[in-house]
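These notes are about the structure you will find just below.
Every protein chain of the complex appears in place save one, which is left out.
Take a look at subunit A:
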Amino acid sequence: MLPSLLPGDIPSDPAQGGISGSRGQVPQLQVANTPLSFREIQDEELQKFCSRVAKLLQKDEPGPDAVDALQRLFLIVSATKYKRRLEKTCVDLLQTTLCSPKCPEQLQLLCAAILRERSPSDDLSLSCDRVQSSQQLSLVASVLLAQGDRKEEVRSVGQRAFRVLESRQPEGPSLRHLLPVVSKVTRLAPHSLHEDQTSLLSKRLVDWLRYASIQQGVPHASGGFFSTPRARQPGPVTEVDGAVATDFFTVLSTGQHFTEDQWLNVQAFSMLRAWLLASSPQGPSAPDSDDRSELEGSTLSVLSATSTASHLLPPQERLREKAFEYCQRLAEQSTRRALRKGDADLQKACLVEAVLVLDVLCRQDPSFLYRTLSCLKALHTRLCGDPARARALLPIAQFFLRHGEAAAVDSEAILQHLFTRIPCELFHSPTLAFEFVRFCGDSLPLFGRNLDILKQSFPNLFKLLAWNSPPLTSEFVELLPWLVDPGTAVEMLHALLDLPCLTAALDLQLRLSPAASERPLWDASLRNPSCLEASRDPQFQALLQHLLRAKASGTVEKLAPLHQLLQPMASCARVVQCAEAVPTLLQAFFSAVTQFADGVLANQLALLLLERCDSLYQVPQYEARVHRVLSSQFLALCALHPSLVVELAKELLEFVGSVSSVRSRGAMLASVAWAIGEYLSVSWDRRCTVEQINRFFEALEALLFELTQSRPSAALPECPPQVIAVLVTTLTKLASRSQDLIPRVSLFLSKMRTLAQSPAPSSMHREEGAAAVRARAAELLTLLKMPSVAQFAFTPSAELSKPRYHRDANTALPLALRTVSRLVEKEMGLLPG
C-alpha cells in the first residue's frame, strides 16, 4: 500500500510501493507479487529498469509511459541516501532529454529532478553553454548548481545567464525564468560576476522596478471558449482595494492578466534586497580582470533608454534611488484595504521587506537617511495601533537602532513601545515570538546605551519563552548573558524558577481575555480550570500582576499562594514543556552570573537558592530537576566566594536545622553540608570561630542523629546514603578543626558502623548504600586517630593549588597522600617517615 494521508495512517515506509505501476506498459518488477521497497531494489533489476527507461526516452515522442517510468526512477534515486548506480546510457539520455528543445516540460522537469537528486556526481557531462531557452537554462542550472561547484559550475551558469540577459532580443526568451538563476548564482558565489555585469543587471532592475507597464496584460491569444472581445482591451492595473492605480506598478498592483515586464517587476523586487547587498562595493570585491575584455562593449548597447533626472547616475546609485521610490510606494499601498486575504498578507510581508530594503539603502548611502526617517516615523505611528501588522515593527526598531544616532533621533521611545507592548500582547504567536527573540539577538551590537531597555524588559521577554519554550530555549541560552547584570540577577533568578508558573498564568490570562473566543490557543483538554474564577480575587490579582509585569520591578514577591492557585494547570503540556527547559536555562544563567558576581551578589543568590528550593511550582519532576542544578550551583557559588559560609552562618544553620523537608531536598542538603565542611575554616575566612564550628557541629549532629535513628517508614522515602555520607564527612571535618569534638564524633562513627548493619536490608540497593556509609565511617574513624594528619587531609591549605606543592616530593602533598592512604587502607599506626 502506498501512503494515504489519513491521520494515524502514517506510512511506515513511504518508499514502499514497488517499482511496478498501474500502467501495464511499465515492466513488472515484482518478485512473487511482493512489492519491493524502492530502497531495496537490487542492482540487477535496476539496470534492467534503466535500459527500459533508456528505450522509452529514445522514442521520437516519449509518451505517458516515459513519464511514469521517470517518476519511478526519481523515487528509486531519491529514496536512499546512498548512491544508486545508473547505466551510463541512461544518465546520458536523461541529459540529452533535458537539453532537447522540443521535449515536454513534464519530462524535462523529471530528468532535471533525477539528475539533481544524484548530485553531486562525477559522471555528469551537462553544460549550459549552448542552451538558448531561458526556461531550459533554468532547469539545467538547477542540476549544475546542485553539483557543489566542483568544476566552477556556479560561475559558468552565471556567465551563461548573463549572456542571455545581454542578448536582449525583442522576441527573445522570457527573462522571467532567468532572474531566479541569477539570484541564486549571486547568493552562492557573489564574486563570480564582473563589474559590468553587475552594472548591467542594476540597470535592468531599474527598468523593471520602476517602469513596468501600468496597463493590464492581454490574456494569451488561445482563442479560448470564453474569450470575449472585451478581454482584448485590457484596462489599467488596480490597487489591492480595487481603485485604479495612481502611480507606477509594484507587487501590490493587480489586474486580470499581467505583462511580461510586470512579471519581471515581481522578480526584480523579490531579489532586490539580496542584490543590493551583493552588488555594493562593500559587498563582493571587484571581479578579476581576466575575462573582462570579452564583455566590454556589449554592455553599452543595453543602456536603458529612460530619460529621468537620475539618468546620469552610476547604475548602482540609480538602482538605490528607484528602490527607495519603490519602497515608499509600497508603504503608501499598504495603507489600502485589501479586498483579498492573500493580498492583505502580502501587504504585511511587503512592509517588512520595504523597511529592510530602506535599511540597506541607508547603510550604503547615508544621504537617504533623512528622507527615510520621515517615511518610517509615519509608518511607525500607523503600525503602533495595528497589532495585525506588529511584525513590521521589528525591522523598524532595528532601523532606528542602526541609524538613530546618525540621524540624531532617539530610538528609545520606539524600543520602549516595542518591548513593553508587543511581547505581552502577542506572545502566543509562535513566529512572532521567534522573530522577536531573533531581533534581540541580532541587534545586540546595536543597542549601545539602549541595552538597559532590553535588560529591564526581561520579564516581558520571558513571556515569549514561557509560552514557546521548545524553539526558544536555545535562543535564550545565548541571550541570557546579555540580559543579566548585577542589578537584575536576583529578580531574574526568581523569574526563571517561576517560569512554568508564568506559563500557567499566561494561559489563564488568555482564557480571561475578552477576545478569548477568537483565540482558542490554550490546552482545550483542560476545559474549565477551577482557578479561573478564584483568580479574580484581589489577593491573587496583585500577585498575578507582579508575575505578569512587563519590566523588572526591583522587588520580589512571594508567589507561593499563586503556586497553589495555579496548581490545577501544572499538568498542562505547555507548562510541563516549559518546566523541562528551566534546568538548561538555569545553567546558562549561572554560567553568566558567575562571570561578574561579587561577594554581595553571591550571598544574595545563595540565600535565594536556600529559600526557593522548597518553594517551587509543583510540576511533575520539576523540583527534582531544579534541585540538581541548584545544589551544584550552590557549591559553585561557595567556590567562587568561600566567605559565604561564614557570612551566611545564621541562615545555613537554620537550613540544616529544619529537618522537616530533608527528604524532599536531599540534594540541596548534601551540597550545603559539603560546603560547610569545605569552607567553614579559618584558612578560608579569619572570622570563623571555634564557637561557630561547634554550633554547626551540633546542628549537623542532631540532624544526622534524627536521620539515622528514625525508623524507615512507608510514608517517607529513604534518606539517600549520599546525604548520610556527606553529613558524616562534614562532622569529621569540623571535628578535625575543633579537636575537642573528636571524642564525640569518634563515638558517633563507631556507632554508625554497627547501626547501619542492624536493620534488615530490604533491598540490594539499600544494602549497597549502607555498606558505603559503613566503609566511609570506618575510614574517617581511622583518620581521626591522627588528629594532625586528619586536619591536613580535611583542611588542605590554599597553597595546594600551586604547582610547587605537587612537584616537590619533599614539601608535603605526595608524602601526605601516601601516609593518608596507608592509614586508611591498613588501619595500622604507621608514622610518616
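We adopt the following convention: a contact is a pair of C-beta atoms (placed from the backbone, for glycine too) under 8 Å apart; a residue touches a chain by one contact, two chains touch by 3 or more; residues count from 1.
Just so we're on the same page, contacts and distances are computed from a predicted model.
Within the choices "Integrator complex subunit 9", "Eukaryotic translation initiation factor 5A", "Adaptor related protein complex 5 subunit sigma 1" or "A-type voltage-gated potassium channel KCND1", the name that UniProt assigns to the complex's undisplayed chain is "Adaptor related protein complex 5 subunit sigma 1".
Within the whole complex, the absent chain has one touching residue among A:Thr254, A:Asn450 or A:Thr819, and that is A:Thr254.
The chain that is not drawn here is touched, among residues A:Glu353, A:Asp498, A:Glu701 or A:Glu779, by A:Glu353. Shown as candidates are A:Pro314, A:Gly448, A:Pro470 or A:Pro486; the residue that touches the absent chain is A:Pro470. Within the set A:Lys83, A:Lys102, A:Arg130 or A:Arg686, the residue that contacts the chain not displayed is A:Lys83. Across the interface with the omitted chain, subunit A contributes residues 2-15, 17, 21, 67-68, 70-72, 74-75, 78, 81-83, 105-106, 109-110, 112-113, 116, 118-122, 138-139, 141-142, 145-150, 154, 177, 179-181, 183-184, 187-188, 240, 251-258, 263, 266-267, 269-271, 274, 340, 342-343, 345-346, 348-350, 352-353, 356, 391, 430-431, 434-435, 438, 442, 470-471, 474-475, 521-526, 572-574, 577.
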